[in-house]
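There's a structure below that I have some questions on.
All protein chains but one are shown at their positions in the complex.
Here the chain labels run A and B in written order, and each chain numbers its own residues starting at 1.
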Amino acid sequence: MPRLTVESLGKSYGRISALENATLQVEDGEYVVILGPSGCGKSTLLKCIAGITKSDTGSIWMGDRRIDGLPPEERGVGYVFQNVALFPHMSVWDNVVYSPRVRAVPAHVYRPIVFEMLDVVRLSVGLEQYPSSLSGGAAQKVSLTRCLVSGVELLLLDEPLSALDTRVRVQLRYELRRIVKEAKLTALHVTHDQEEAMAIADRIIVMNNARIVETGTPEELYLKPKELFTAQFLGEANLLKAKVVGLSPEGSILEIGGNVLRGPKLPEVRDAYCTVIVRPEFVNLNPSEGEIEGRVGKKSFAGSYFKLEVEVGNICLESKVSRKSVAASLKEGNKVRVRIMPENMIVFWP
Amino acid sequence: MKWSLLTKTVEGTTLISLFIFVFLPSVELLIYTLMHYQEIYVNVFANPITFDSEWRNMLSALWLSVRLSVTSVFIDLIIGVPLAYTLATKKIPAKQFLSELMTLPLIVPTSAFGFACMLTWASPSGLGWLLGLKRGIISHYEVVPFLGVPTLLLLVHVALTLPYLARNLYTTILESDPTYVMAARTLGAASATAFRTVTLPTVLPSLISGMVLAFARSLGETGATLVVAGVQVTASVAIVRWQYQLRVASATFLGFILILVSWCLIVPIELLAERGPRARKREIGVFVRLERYLTLLERRVSKGLSWLKDLLGIIPFLLLSIVPILTVIVLSFSYMYADPFTGRVEGGILYYLLGPPSYLGAILKSLSTSFVISGTATLIAISIGLPTAFLVSERRYGKILRTLLSIPLVLPTSALGLSMLLFWAGRGVKPGVWLTIMTHVVFMVPVVVEAIISSYKTAGERSLREVARSLGANPYDVLETITLPLIKSGVITGGVLSFAQSLGETGATFLVMGSDMTISTLVVNMVEAQAVPAALFTSALLLAISTTILLAFKYLMR
Partner (left out) sequence: MPKVELKGVSKRFGDVLALDSLSFSVDEGEYFCLLGPTGAGKTTTLKVISGLVKPDSGKVFIDGEDVTDSPPEERGASYMSQAFDLFPHLDVLSNVAYGPAIRGLNERKAEEVAVQFLRLVKLDERAESMPGELSGGMQQRLALARALCSGASLFLFDEPLASLDAKLRMELRAELKRMAKAQGATVIHVTHDQEEALMLADRLAVIRNGRLVQTGTPSDVYSNPKNIFVANFIGECNFLEVRVVKVKGERCMISTPDDTILEGVCNGLLEEGRRAVLAIRSEDIELSGGRNDIPNALQGTITDVRFLGYYDRVTLDLGFSKFVHKILRSEKLPLWLKIGERVKVFLPPESCIVYPYPEGGLLKELEVI
């Protein structure tokens, strides 16, 4: 029995459709990330599941219990907000014990749970401090603890890291996953940051324009996306127009930007032209090995790798090379040979 | 002219004007009392003829005022909190309209409103007639049991002070982050519990300051009270009566006490409220168990009776504040040609206006006097208020300035009038149009300043100014192209609000107008002369003017 089932959920504001026909399932213990650009409907989806927003159509099930008609306090769902939402007039302790208090749970019952959760989260702030004196990351951790203490089994996180400094964001994201897994919870996490999504998700749901586009593991969506939107939204991609000039049992022959390349196996040919996605890290550069000739354009440093623009035929490709590779010593203007393995080309038909 | 020189000149001039025209008159009464204490003491406490009867009269007037004001605030709470909460959070039809209507009692001419209430509740031609009674719903002399407060007066005070509490609260709830309540709900709190534990503590400062303002307003309320009061006299009315009876010492001393009482209450409470809410940290056994039961109760309540809470605020508000206004306007139509009950033409409005009493002339004259006074005062108030608003926002002493500016707002109006008389009469300004204008400026400047400051803040003016400077704009350019356009709406709001308030001001005007009459003091005279149809017409006219100003203004500002 999946922990959460959402069927054909829809929400409109006047004539603007914020969410259309959303259907998804989250299994017990899964960490699922909903990924999409601003305004794609991901926050609306989350808010409908929590009961903060009333959905227009569809149904929401928690296990075998239907919850879409219930007020938020009866759904058994925890919510972590982007702007933290710790009660400013209460200390850290009072915030953390808020949930059991408002459900009339006696102190001797909730105290051990609270200390257990404080342990799991590894909170290092004073319990008597007030939210205004906490850093962004610490505050978010307190917010998380507050949800955990409420004893819910499904945790909804609405862009929990977006308001934090990049450095804090990067470190806290792994903490989030660890805490959720250790507390044996199920999590549904919304973000627009694809790196964050890939770093912590068991499964990613991609959304755009109020609709769900595609679902899959980070690896599936990155290496074998079924939709062009997914291919472009996750990671970086070279978007190339290709003409199918030949087929063979091993694969195909493609003409891209004036170059002829070996392409992947095409189960069907729907058109003479297609769109080919090649990720920059699969554009292999070498001073001597490779089928196509090219010239190095702009080079930028990105820390652990270099980004190189390569002019090949009449197009420009972006390539990522690691700092220690041979290609790292290439300079602007150098001649270089380019190789792209057929299995690293993803083909989309118009 | 060099910018810094210009700013310094303006700053100096503004501060001086503020001092002379706004602050000094506000405190003059205190200074005068202290300077002439010997005289006053003799007159009030040890008068050879009346001994300390003056003092006793004063005490009984004060005691009535305090009872009245405390009860008003208490009822304001019961009506105002649900009203503000419902308007700010629930989706009701005409919500926008209702919340704008809340401003009406603030600018309504108090004398006209008092008359309207009297007519509606206590006369046979008001609602009593609708219900088939041969008299008013409540009698003019009826008194609330235990409290000994005239019921009619209480209704008037509640209606007039409600906006101070409800509007304050409404704006605060509106501006507060709804995320906190959402968070509380997702953590398992019923909506009533969320309100008590999360919303209330954060809006408490605003609630307290609203209560304080409402109390001060009630304490100083003169215009409507003059019209409605029967035998019993409140402190502010006493000041007016005694001044007219030339019992100056008593009037002065009473004004002095009133002001002192207002300040002694307001200052410590405001300071307490500033500190910000901190939830109780103790986990005392009894409280904890109490809270548990309370939470369970709130859960039940939230589910069932929420519609009751919605109505608890709106209906009384409409009843107390809007119904009297409508009644008066409707009645003035039915009284137009003749008294509808007796059929006598001599009891009709037209008779009183155009016939032998010929009130029309007086009405037109006082109307034009009013417009002249209010118009001039508005212009003066804006010219002082605009630079003051800048000083409050920019200078380090701005906070102090702002607190000082709240003093005229809580001053009892009759005490203000008295203060103005004492200050300027000795300096050659006799009661009349100019003294009235200067009196009105005292309470109009804070209104204008507050309106401009809030439009300042909403526009985020400071950071826009910085960007403009870095794009090459010098301070003059910034003022012309950025600051003034952005605060335009604030200036207009402040101007219109204070104009309307000035039009309806009665208490202070009564004392300083001399032989000229404004239209609101004219109403009081008409009531005292028992010229009911004339008072009816004039009140209806005044109320219609105020309402039209408010609605037209809000519509234009959209």
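We adopt the following convention: a contact is a pair of C-beta atoms (placed from the backbone, for glycine too) under 8 Å apart; a residue touches a chain by one contact, two chains touch by 3 or more.
The shown structure was predicted, so the numbers you read here are calculated from the model rather than taken from an experiment.
Among B:30, B:314, B:329 or B:459, only B:459 touches the chain left out of the display. If you put the hidden chain back, the residue from A:38, A:288 or A:314 that touches it is A:38.
Contact with the undisplayed chain is limited, among A:195, A:293 or A:332, to A:195.
Where chain A meets the chain that is not shown, the touching residues are 37-39, 135-138, 141, 165-168, 171-172, 175, 192-196, 198-199, 217-219, 222, 233-236, 279-282, 284, 300-305, 307, 320-325.
Interface residues of chain B with the unshown chain, by the touch rule above, are 459-460, 463-464, 466-475, 477, 481-482, 485-486.
Basically, only the chains that are shown with their structure count from here on.
We define each chain's centre as the mean of its Cα atoms; on that basis chain A and chain B are separated by 55 Å.
For chain A in complex with chain B, the touching residues are 50-52, 71-73, 77-79, 81, 83, 85, 87-91, 94, 98-99, 101-104, 106-107, 146-147, 150. The touching residues of chain B, counted against chain A in their complex, run 177, 179-180, 182-191, 193-194, 197-198, 201-202, 276-279, 281, 283, 288, 291-293, 295-296.
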